[in-house]
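These notes concern the structure reproduced below.
Only one protein chain is missing; all other protein chains are in place.
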Amino acid sequence: MFNKILIANRGEIAVRIARTLQPMGICAVAVYSDADRAAVHVGSSDEAYPLEGNSAADTYLRGDKIIDIAKRCGADAIHPGYGFLAENPTFAQACKDAGFVFIGPKPEVMRRTGNKVEAKRTLSAAGVPVVPGWSGGSNEPAARFANEAKRIGFPVLIKAAAGGGGKGMRVVEREAELIPSIEAARREAAAAFGDGQVFLEKYVARPRHVEFQIFGDEHGNVVHLFERECSLQRRHQKIIEEAPSPALTPELRQRMGEAALRVARAVGYTNAGTVEFLVDASSEFYFLEVNTRLQVEHPITEMTLQQDLVRTQVLVADGQRLPFSQEELRPRGHAIECRICAEDADRNFMPATGTIERYVPPMGPNVRVDSGVAEGSQVSVYYDSMLAKLICWGQTREEAIAQTIWALDRLVILGLKTNIAYLRSLLTDAAVLRGEMHTQYVAQRSASTIAGASGDSARVGDDVLMAAAVAMKDGAGRSGVAPRSGEKATRDSGPWRAASAWRNT
Amino acid sequence: MFNKILIANRGEIAVRIARTLQPMGICAVAVYSDADRAAVHVGSSDEAYPLEGNSAADTYLRGDKIIDIAKRCGADAIHPGYGFLAENPTFAQACKDAGFVFIGPKPEVMRRTGNKVEAKRTLSAAGVPVVPGWSGGSNEPAARFANEAKRIGFPVLIKAAAGGGGKGMRVVEREAELIPSIEAARREAAAAFGDGQVFLEKYVARPRHVEFQIFGDEHGNVVHLFERECSLQRRHQKIIEEAPSPALTPELRQRMGEAALRVARAVGYTNAGTVEFLVDASSEFYFLEVNTRLQVEHPITEMTLQQDLVRTQVLVADGQRLPFSQEELRPRGHAIECRICAEDADRNFMPATGTIERYVPPMGPNVRVDSGVAEGSQVSVYYDSMLAKLICWGQTREEAIAQTIWALDRLVILGLKTNIAYLRSLLTDAAVLRGEMHTQYVAQRSASTIAGASGDSARVGDDVLMAAAVAMKDGAGRSGVAPRSGEKATRDSGPWRAASAWRNT
Amino acid sequence: MWRVTLRSEPGAEPVEIELERTDAAHAEAFSARRGNEHLEIEVERTGPGSGWLRVRGRIVPFHAVRRGNVVEVWTPGQTHALEVVDRQARRARAGGETTATDRVTAPMPGTITKVNVSVGDTFAAHAPLIIMESMKMEMTLSAPHAGRIKELRCGVGELVPMGQILVKLAPLEETNAAS
Partner (left out) sequence: MWRVTLRSEPGAEPVEIELERTDAAHAEAFSARRGNEHLEIEVERTGPGSGWLRVRGRIVPFHAVRRGNVVEVWTPGQTHALEVVDRQARRARAGGETTATDRVTAPMPGTITKVNVSVGDTFAAHAPLIIMESMKMEMTLSAPHAGRIKELRCGVGELVPMGQILVKLAPLEETNAAS
């Protein structure tokens, strides 16, 4: 078994991975950019080394720096988390070549599935249903795209061949928008993945996004760990996920699970992965892509199965057999994840930056918070706007929703705008309560909501005014807030000092 | 369903009950003594009313005050938690008479099982194995006890007929100690339970304490929710509990489960209860007592079954059917609870009091902390010394132990002595790791440990010295700690101000 | 007695709240007045800016931080930014803000990835002038009206804070008049 694993990531996922490694007796090594020197993922690790620099391209995407640190600190293996280098086969190969175990699928599997165009061809041949589309080469002239888009029929979807997480993805409604959109998508894809290749796909109207967690070991065993419903998305990024999907009948679940296993076997999958499907209004499903990494939303699977997916990743990477068979995996209850992001729901979910002045996560049975921030954390422009994930479990979907609302109502984040109130409003939305979501639902709903999407439009009541008054009274008479990391506030310059509006009469 | 439930308790259990009620849409009403005005259980409630006074006898044991508050605030039901009035049939009857649902078994069932002497007679007749013993009336002359003790054979155990939690319980090794011990036990029992009756029992050497959770509804359904092993005790109080018991074979578990159901049926049990058994070295088991309440250690059952016992209590109290059948209850994995107490393990676990200056509970998947305190909480002499419960889950016993040690290592409590290091030392004890515990194990081990039981005897290393130096350096240059509730520290009197030992050279 | 004036959102009526101690034994039992309404409240503090109110038995936890004249307040399920109204400042601040159509500013902090125009260029309304990226999201900043570039204040690769002026614009009329 490994003695030391380098976690090539940041934020909540780096913290979460360390939490699994440490009780296993494995030393968790963090890496950090200059901006992340005081970040929670550093303080949660056993060892930490600087990457120097700030942009992702200079730090968490620099495989060479990371492998160099792994060598110097004597790590046995590297866990890439999600994003950054997680689905980069060149990095996975470089780890292997340098003598480190890469905790994920083999580079050749990542290549086979990472290029979505190629993956669709292979899997269609293996009998997995796929969405109709067209893909040219890397430098296909834009005009060719226009012809193919007309053939497929508008609206079409432009997607990055190497992509994921909605980056480089665009819906094109009319022919006139096609060329500029392809250019923009190529630019985004090149910046995000180092590969500007894009392809076209038939745009399936109001589809659900349902994905299956898969796991394979090096002894030929492959299982699926059931599905996650991820239809609630904004800007093509998931914001609320749940397991099980309210849309799947036991029969459909069975068929999709089998399709997921067919995908896994067709590409010789090892370690953790996810097979994404679109499910249309008539419950037809289409293979979308394979994500060759741990997903952001893996905790909802963990909660319904009481399995630790990171632990399983480590065991499988160590060459061990999967610790469970398909028959032993029995989901129980219902889990919901909310992605807590620094963003302004009233301004098209624009990312917000700043200092987290107050952070109090909710605690309780069936409430899990995977957090990458703490009081005093700086949220910078350099990285993703997700601060934390709130994962709640209930015996039924209704209980899980009630538990999630309870927890959202008790999650305190002050200092910057967050989507907490927006998430809450989604969980009280009639269509969502009925389980009738699709991937465009958030966008359509925002457009039709008059008074701002944030959900914070509730009138300011007496409780709020009294609390503000009481807090200010305290502030005026007291010593100031606790100094926070990086903030060298002196005693007289604290945020509570200048309470000049108060008069002692 | 209920709209408003009064929680007639304090500390972690009051907080934990509120956390279940709130997502159910039920208003959680707290009550509080003067000392608890700023306590966490008040801040976690939806409504709170003062009991006025400080001692338990003046506050949380005053059924009349509590019923009066329930009337004034319009509660539908009263949840007693554990301890205080939880097993008091007079209070349960008074609730009923005043028109409130008492969330627990019926008063007549509490009476039937609450008197241990009577319960033993009834259940022995019903074919449940019991420990040999003798019980006189309330005012039996002490000399009579001496004769009976000789008949049973020393050592004997003196127990309070109305008791629980080790209060009033004494082991008597020699005849000479018998009379003073009976007097002391009667005094303690009278003070704690308002009933001085005690009885004798054959002292079973090195027994395990294994208990079964039972649940009954008002429709005649009774189930058991498997066992908890509670053999690690100090001063007859459990400090570490686990589920399942490492001592039970599937066959023994089956037989004990059936015996627990026989007990439940014999007394017509409804709502949550626990049937306690002693298991001796040859795996014979004896009925010990029925606890007609939610146990402190109920969360380990919740984690292995993914069931919310408080929720189930509420549903059953509402007259609903049990939401699960015996066949549906399948425990998964292994859970361990550690009771975090303010006490000095080096001084015979003597309770410690003071202010909690720093409190940081560990967070992570499979880690649950049920806490009754926060930073700034005052731990007074008035109530129990338990501050919080740490409950960890793992796929196997080994994983659960590793997870618990990880969490104990990351639980920060400064300001008063706690048993954290002691709990850790128990979880690395060879006998405990082999699962070979009995109820005297902690006492025997303490006696045989030379350099203090606390486990904090580790030499002070460089890390600790550097951390102290760095913290003091900060303190000397900074504004002082955040003011805490109730503590009206001025800016210049903070604990970090008088760092006179530092010289700026 | 303590008094504070708060405004719940820009343009809303300012609300004055007075707190008066009511119980000699409890330092933080107040009678709170808002207009003609009185409310009895008790306060327990758990830290600076944090605690809970007890309002007729109801428990209202709160957390608050203040930055400048904004107090950000959390109560369960709600977060609000209230303006602290300083009477003197209120009187002094008479002049309005100009609705700036003469510039394009950064709507969020981020990196400039493309600049489509140079000083002197003319453009149609809604023309994409600048492309920037923040937290991996690309955003096109378009012209609010037809016009001409007067000044260019950013370059590709530059990291800009929120609100920074990126280009200054002249309306087409002005352009015509000047040329």
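Residue numbering begins at 1 within each chain, and the chains themselves are lettered A, B and C in the order written.
In this section, a residue touches a chain if its C-beta (ideal position, glycine included) is under 8 Å from a C-beta of that chain, and two chains touch if they have at least 3 such contacts.
Keep in mind it's a predicted model, so treat the numbers as computed, not measured.
A.B. asks: With touch defined as in the header, list the contact partners of the absent chain among those displayed.
C.D. replies: The chain that is not shown is in contact with A, B.
A.B. asks: Using the document's definition of touch, tell me which of A:Cys73, A:Val171, A:Val360 or A:Ala443 contacts the absent chain.
C.D. replies: Within the whole complex, the residue contacting the unshown chain is A:Cys73.
A.B. asks: Touching the left-out chain: which of B:Asn3, B:Asn147, B:Thr353 or B:Gln444?
C.D. replies: For the chain that is not drawn, the touching residue is B:Thr353.
A.B. asks: In the complete complex, the non-displayed chain touches which residues of subunit B?
C.D. replies: 55, 167, 184, 187-188, 191-192, 235, 347, 350-353, 357-358, 360, 381, 383-385, 408-410, 412-415, 418, 420-421, 424, 456, 458-460, 462-476, 478-482, 495-496, 498-505
A.B. asks: Need a quick check: the contact residues on subunit A for the chain that isn't drawn.
C.D. replies: These residues of subunit A touch the chain that is not shown: 30, 37-38, 42-43, 45-49, 73, 374-376, 482-486, 488.
Here, only the chains that are shown with their structure count from here on.
A.B. asks: Taking each chain's centre as the mean of its Cα atoms, which chain lies farthest from subunit C?
C.D. replies: For subunit C, the chain whose C-alpha mean is farthest off is B.
A.B. asks: Write out the two chains that share the greatest number of C-beta pairs in contact.
C.D. replies: Result: the chain pair A-C has the most contacts.
A.B. asks: From the mean C-alpha coordinate of subunit B to that of subunit C, what's the distance rounded to whole Å?
C.D. replies: 50
A.B. asks: Could you grab the centroid distance between subunit A and subunit B? Build each centroid from C-alpha atoms only and quote it in angstrom.
C.D. replies: Centre separation, subunit A to subunit B: 40 Å.
A.B. asks: Between subunit A and subunit C, tell me the centre distance in angstrom, where each centre is the average of that chain's C-alpha atoms.
C.D. replies: From the centre of subunit A to the centre of subunit C is 29 Å.
A.B. asks: For subunit C, what residues touch not just one other chain but two or more?
C.D. replies: 45, 47-48, 51
A.B. asks: Can you pull out the residues of subunit B that are in contact with at least two other chains?
C.D. replies: 482-483
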